[in-house]
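For this depiction, one protein chain was excluded, whereas all remaining protein chains were kept in their positions.
Labels run A and B following the written order; every chain starts at residue 1.
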Amino acid sequence: MPTTPSDRLRARGIGLPPPPTPKGSYAPVVRAAGLAWVSGQIVVDGANVVSPGTVDREVPSDVARDLCRRAVLQALSALQHELGSLEAVRRIVRVGVFVAVSPGFHREHEVANGATDLLLEVFGEDGRASRTTVGVAGLPLNAPVEVELLVEAP
Amino acid sequence: MPTTPSDRLRARGIGLPPPPTPKGSYAPVVRAAGLAWVSGQIVVDGANVVSPGTVDREVPSDVARDLCRRAVLQALSALQHELGSLEAVRRIVRVGVFVAVSPGFHREHEVANGATDLLLEVFGEDGRASRTTVGVAGLPLNAPVEVELLVEAP
Partner (left out) sequence: MPTTPSDRLRARGIGLPPPPTPKGSYAPVVRAAGLAWVSGQIVVDGANVVSPGTVDREVPSDVARDLCRRAVLQALSALQHELGSLEAVRRIVRVGVFVAVSPGFHREHEVANGATDLLLEVFGEDGRASRTTVGVAGLPLNAPVEVELLVEAP
């Protein structure tokens, strides 16, 4: 029975992508006060944004939902790299989800479930975070979604 | 003379709505490091969003301001449910206000005062939070405003 985040990832055959490289003068993760902030993640494959465009008009909602899942995997990769192991994460505190939307799209919350569903899968109830989801006018490099994480890591 | 948040609510005849039900795989409130994060609140009445639409085009600015006030009441209800009592809140730390805007609307800060005015009423100077207010392209379920809270709760 898998009992750690790494076990659960392994049991599901989910590998983490390489730790993300910041696109500017900032850090992937910063720790303070027993917490760790992960920078906003857009989903990249090497140097390229995956599925650029606006959700609903160019990027279907279910693709955007899967990108939220992948953005969280990038964030977990950044945390693993910074903390040494995902087992150092005591719980997920907050998830911020930004969805680049076309006018008339109002299902940002369904897109965001791609992020928070994965956190529940990997961390169990310790992965049930607070969440704020909004629709934005645009994101860096025309990414359709961006996800930021805050975790407790004493 | 009312001296606690609950007293002040009572003295003003303000009742709290039922604690909000998350619209997805997340928690209403998460505590860590002596702080408590409340998920972004859109104003609902049962299963329905109140006054859906974009501020200025479909939803008048003063209605949106009142919705910010109601979003904070939902957040306080979530906190009361999680902490047992509003008296466990030492101070309000940060308020994030997202306003779904039509082009040409630039008074997001007036809308956001609906949230922070109420916090001052209920918590006195301990309710004077830091604040970030932005205009967004859309919100879940076509809500016109969304408000998130961070409080100190040792």
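Heads up, the rule we're going with is that a contact is a pair of C-beta atoms (placed from the backbone, for glycine too) under 8 Å apart; a residue touches a chain by one contact, two chains touch by 3 or more.
If you're wondering where the values come from, they're calculated on a predicted model, not measured in any experiment.
**Student:** Could you pull out which residues of chain A are in touch with the chain that's been left out?
**Tutor:** Where chain A meets the chain not shown: residues 22-30, 32-33, 37-40, 52, 96, 98, 100, 136-142, 146, 148.
**Student:** Against the chain that's been left off, what residues of chain B make contact? List them.
**Tutor:** 33-35, 90-95, 100-101, 103, 105-110, 112-113, 116-117, 119-120, 128-137, 150, 152
The criterion applied here is as follows: only the chains that are shown with their structure count from here on.
**Student:** Could you tell me the distance, in whole angstrom, between the mean C-alpha positions of chain A and chain B?
**Tutor:** 25
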